[in-house]
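Heads up, one of the protein chains got dropped from this complex, but the rest are sitting where they should.
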Amino acid sequence: MQIGRRDLLAGAAVAAALPGALRAQEQPRRGGTVTVHMGSEQRILNGSLRASTGVYVVAAKMQEPLVELDGEGRPVPMLAVAWQSAPDGLTHTFRLRQGVRWHDGKPFTSADVQYTAMEMWKKHLNYGTALQLYLQAVDTPDPHTAVFRYSRPMPQDLLLRAMVDLGYISPKHVFEGTNVLENPANTAPVGTGPFRFVQYERGQFIIADRNPDYWNAGYPYLDRIVWRFITDKAAATAAMEAGQVQLSPYSSLPLADMDRLRKDPRFIVSTRGNEGNAVTNTVEFNCRRDFFKDVRVRRAICHALDVDFFCENFLYGFGKRGTGPIPSSSPDFYTPGMPQYEFDRRKAERLLDEAGFRRGAGGVRFRVRLLPAPWGEDIALWATFIQQSLQPIGIPVEIVRRDAAGFLTAVYRDHDFDLATGWHQYRNDPAVSTTVWYRSGSPPGSPWTNQFGWQSDEVDRLIDDAASELDPARRKAKYAEFTRKVLEEVPVWMAIERQFISVTSARLRNHHNTPRWPSSHWSDLWIAS
Amino acid sequence: MAAFRRYLRSPAPVLGLVLLMAVIAMALCADLVFPRDPLALAGRPLQWPGTNPRFWLGTDGSGRDIAAQIFHGARVSLLIGVVATAIAIALGIAIGAVAGFYGGGVDTVLMRVTEAFQTLPNFILLLVLVAVFGSDIVTVTVSIGAVSWPAPARLTRAEVLSLRNREFVLACRTLGMGDLRLILGEILPNALPPVIVYASVVMAVAILLESALAFLGLSDPNVASWGNLIGTGRTVIRSEWYVSAIPGVAILVTVLAVSLVGQGLNDALNPRLKERT
Amino acid sequence: MSGLLSIRDLSVRLPRGADRSHALIGVSLDLAPNEILCLVGESGSGKSLTAAAIMGLLPGPQVFAEKGAILFEGRDLLRLSEAEMRAIRGARIGMIFQEPMTALNPVLPVGRQIEEVLEEHTAMTRAERVGRVLALLEEVRIPDPASAARAHPHELSGGQRQRAMIAMALALNPRLLIADEPTTALDVTTQKHILGLIRELQRSHGTGVLFITHDFGVVAEIADRVAVMQHGRVVEQGAAEQVLNRPSHPYTRALIAAVPTLAHSPRGRDFPCAPVLAVRNLSKTYRAAGLFARRRTVHAVKDVSFDLHRGETLGIVGESGSGKSTVARCLVRLLDPDGGSMVVDGLDMAALSRARLRREARRVQMVFQDPFASLNPRRTAGDLVAQGPMLHGVPREEAQARAAELFRLVGLDPAAMSRLPHEFSGGQRQRIGLARALAMRPTVLVADEPVSALDVSVQAQVLRLLRDLRDRLSLSIVFITHDLRVAAELCDRIAVMHEGEIVEHGPTAEVFAAPRHDYTRTLMDSIPGRTWTPPALEPA
Partner (left out) sequence: MKFLAYAARRLAASLPTLLILLAGLFVLLQFAPGDTVDALMAQAGGGDAVMAAELRRFYGLDLSVPERLAAYLWRLVRLDLGFSAIYNKPVATVILERLTPTLLLMASSLSLAFAAGMVLGVLAARRVNGWPDTVISTLGLIFYATPSFWFGLMGIVVFAVKLAWLPPGGYGTVGAGYAGLRLMLDIAWHLILPTVTLALIFLAIYLRIMRAAMLEVLNLDFVRAARAKGLSETRVLVRHVLRNALLPMVTLIGLQAGTMLGGSVVVESVFSLPGLGRLAYESVVQRDLNTLLGIVFVSAILVIVVNFVVDLLYAKLDPRITATG
């Protein structure tokens, strides 16, 4: 169901689908090396400690989670083969795969799961610490059973969906008794996955080779994966065109180049396989400011932005108007028909007048400082577009450029901004990373939490209830209610819904066939001759 | 006057002067030719030059008129260049003059500081300053000035050092002239020509530094500087190369003009070199 | 023609924009083998350019021989190709230059530079060349030729460098040697040796020498024949004896009249007992700071004492490095003496603080050597003169008026006060310098080689002016010079300095007539052309 609808790029989808049909007859070929473009470098390459696509794109080939998503977006077994939850949602039992060995030859057991969950997820993993806040203990009745015990009900679908990202297992024998954050295995992963870590040259490349003892016999097809760090986007495109790189995931190339490459038969440019990682471009209001205290002003800003024009002309169609905090690519939680802010400059002006912010000298209503996050070309474009769109309605915008640390500090700790814009990344379930943008009470300094000076008891309650609601239908309804509420109030506006774009060499096969493919194991990926 | 005539004698400095005048003219008439905000959305982004008569140099990735940005950018880039240079030269002259004139301990301390600044790669220091103080136009300009003073300081020092024992300075000393008057009235006017010539180098470097900052996305996005245009063009450099090429050429022309003028000044103020040709 | 070199009607063109169209106009010269022809003239007369024309080394394409011929051994050098000319340069014609320090490549050992001539012009083997170099250095009597050959120019003394240059020029026993002011940069004692050496080598090899100089003393010392140049023309040519003693051309007569005579006529004046300046035990030590080398101390001035009376001129003479300039600079406190006292009108200048010194600056004023360097090129002449009094509180109007007066006093037109220094000639500038010092109404005037950068005729004028002013204003002058003729001309008393000390001190006539100290005797002996007394001529 997910794969069917998602390609915004009809042309590319057809181009990708047609050879796909022919490919069905092709025999998978063993061997070969795939080189992957990496735009930035991570400090820690361990999915049990860091939840980030930049980590998964490397580490997930060597490390595995308990569950993974299948092509239809449903949780399927990885290191866990079966799972079962108590009706009260307080205990969840996982049966573990047998005969799995770590790359260093030691057997994989429930002790590893227990150690990873208690020492890593609960203590260090971003989003994991919040998700596992009520995790009491992990019992290990036998080497192949792990029982998660919670002090508050945990919905099974939330746990499973979250664990796709937040469920990577690390070997207890490597980490136990060491400083977890300083362990050398964090940059030389030891896992159970289809590829074994070989070499990491900082600033240059990482190499992983085929794991001949992989539990899924016959896999992987590739002999080697190389990740090359190319920070300059234009240079990365050049490397792809020169044939030195076969895959660039997560929108790492310039939009203009991706647009150009999609007409090039040597490449497939598509958002397919990234459905699980929907990203929205935000407009974040500092509701402490006099002008943004008034919801009419916030709404006016939303009305002043011609999102469709932006998507078409600036994003090359790689994006569409956002409809709320939960992206349309998440059918389990997405409810259509929510209140929207269509582009209507006159309405915006009327709202501003009503709120008492009439045009003063020089036609200026008030001035705002906009902090764009320093990642992503689209954010810079969007910030400029906001500047260009608010000027005509009497709101001159000063863009304040900060680097990553400066941006997070200014927005999320010091609240030194009027408007901010960045990305919100949806992680399969609204409770993982989405609702924290709206839930009050996050201490200052936590990035991507509600630092907007906006608070609603009703929304807080809805968020808390939904997070422990065990019945999927009722959960979905609660999220619909939540969505309606935050769309009316717009403390944060999820303006544009996008999916990451992957640029792939047309010679690769079996790629982008699951909703979070770039972050998955790639054991069935192969290269056509 | 004689120096000016010498300046006009060879074609290269004249060309430099003409180019510089052209850039200055662009800066001056920017508001007349392009009265609209150069950063406003003008049309569809990334229109090639010549495809739309309204935008004869095309539009950039944010749908802004490149021609307007080039004209308004001349203003910003020249301003950055001139102000940063003024800061660097003023600092350099002050430090160099004091160090060269007094010598001894003062000189040692000041030159140690200067050396320390020179051992620190200036672009890295610039990155630090911008990271710390933000990237608005004032900070960027002041920072560029602040990292560019060591060379003028050394130059001034060397000049002052050679002048302070020149007989005409000694003569003034024997008249009972005070240090400040000696430095300002006698030494500096004679030490300045090479420093002024060097100012053209500082200015060229300042413009290039701003463009490098913008290339890394660290310049002020609220002004239409050429560097910013190059920065926004960076991502489309493979297909719409003109977005960064046009401001690149503008920078090249300006730096070229400034350098030519500087070289012409050098030849004009240093007649010894001229005689032998 | 049996002559070695014969220049016929040579004219050399200057580039457009120069102050005149030709550097040389119709120059004709003849030089026989085994003869020394002195080419005399003041700066800008074209004597050096004549040498360059012979060598085929005129600067650049815009300066060229327009007409005439330079016949050398029967061939016209102007018609030879560059390759042919190259074969002659260094081999058939050798050349030595004024400043051996700059004429030698500073980064190559001396021996290598001499060897190059052999390398270029002969087929000698390396070993032969090295042997020849040593023989040559031996011939020019450089002590320890082997180590001199290995030495770099800066490691040799001025005299040794010039000897090396001579060795280089004579390496292939050229028929013609061009010596362009070869002793001007040297001290008198060294000059004497070098002149002797040139003469001796010329005799033994039968070389023809074209000797360029501005110094009639040197001419008297060495010339067989003399040619006098002025503004690119040869105005007089003839046997040395005739030109020196019976010059016919007015210009020559004027030049020779300007040469100071050694015969000093003491003014026979008595000076009041109390000196205006009393210097006692003045010492100055330099410390050369090296990072590693142990700190060396150089005693530039040791225990120097002398008195200066009102209206008196004391000449301090000595060679370079004798400490005479250090004394001058200490007197005006451009250098702080390490010990001793300098009492001017009862005030010890050596003990004053900086601030106090500034106020008392007028007591001792200085005239500097270099008329080009001692005036700020950016100030008008009037400002330069008025500057001093204005610094000490004289109102601008008054200072300007005083400056105008001083301009007249030193023989300049007050109308020129608004001009910049470069618009004046060297002699005029030195007058400005003098006016500037006088503007302060100093008790003591220190003149540091004030005429040594000037041409003879200008030098004579400035000396005359100084003498004049001294007598009219009763100036007390400390006159520093290396030129004994000049000292003899002007000074009442002479102090001879050697290695930082005053070795002899007395009335000028006494010192010249009967030097007591060995060094003074050597110095007197070294005066070029000391046996020649310029004839008393009325300047035409």
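Here the chain labels run A, B and C in written order, and each chain numbers its own residues starting at 1.
Here is the rule we go by: contacts are C-beta pairs under 8 Å (C-beta built on N, C-alpha and C of every residue); 3 or more make two chains touch, one makes a residue touch a chain.
Computed from a predicted model, the values in this text were never measured in an experiment.
Considering the entire complex, the omitted chain makes contact with A, B, C.
Residue-wise, the contact with the chain that is not shown comes from A:T409, picked out of A:T145, A:N216, A:T409 or A:N513.
The residue touching the chain not shown here, chosen from A:A82, A:A137 or A:L181, is A:L181.
For the options A:R50, A:R196 or A:R289, the residue in contact with the chain missing from this view is A:R50. Contact with the undisplayed chain is limited, among C:H22, C:H121, C:H249 or C:H517, to C:H121. With the whole complex as reference, residues 33, 35, 40-44, 50-55, 123-124, 126-127, 129-130, 181-182, 186-187, 199, 201-205, 207, 224, 226, 228-232, 234-235, 238-239, 241-242, 244, 375, 402-410, 413-414, 425, 433, 442-443, 445-449 of chain A touch the missing chain. Residue positions on chain C in contact with the hidden chain: 55, 57, 86-91, 94-95, 97, 99, 102-108, 116-117, 120-121, 152, 154-155, 165, 168, 290-293, in rising order. Residues touching the missing chain, restricted to chain B, are 10, 12, 112-113, 115-124, 126-129, 131-133, 151, 204, 208, 211-212, 215-216, 230, 234, 237-238, 241, 244-245, 248, 251-256, 259-260, 273, 276-277 (touch as defined at the top).
Keep this in mind: only the chains that are shown with their structure count from here on.
Between the Cα centres of chain A and chain C there is a gap of 87 Å. With each centre defined as the average position of its C-alpha atoms, the distance from chain B to chain C rounds to 46 Å. Within chain C, contacts with two or more other chains are made by no residue at all. The set of chain A residues touching two or more other chains is empty. Here chain B touches chain A in the complex through residues 37, 39-41, 44-46, 61-64, 131, 134-136, 217-222, 232, 234-240, going by the rule given at the top. Chain A meets chain B in the complex at residues 233-234, 237-238, 254-257, 259-260, 313-314, 374, 377, 380-381, 383-385, 387-389, 391, 398-403, 406. Considering their complex, residues 59-60, 332-334, 357-362, 364-366, 368-370, 373-378, 387-388, 391-392, 433, 436, 440 of chain C touch chain B.
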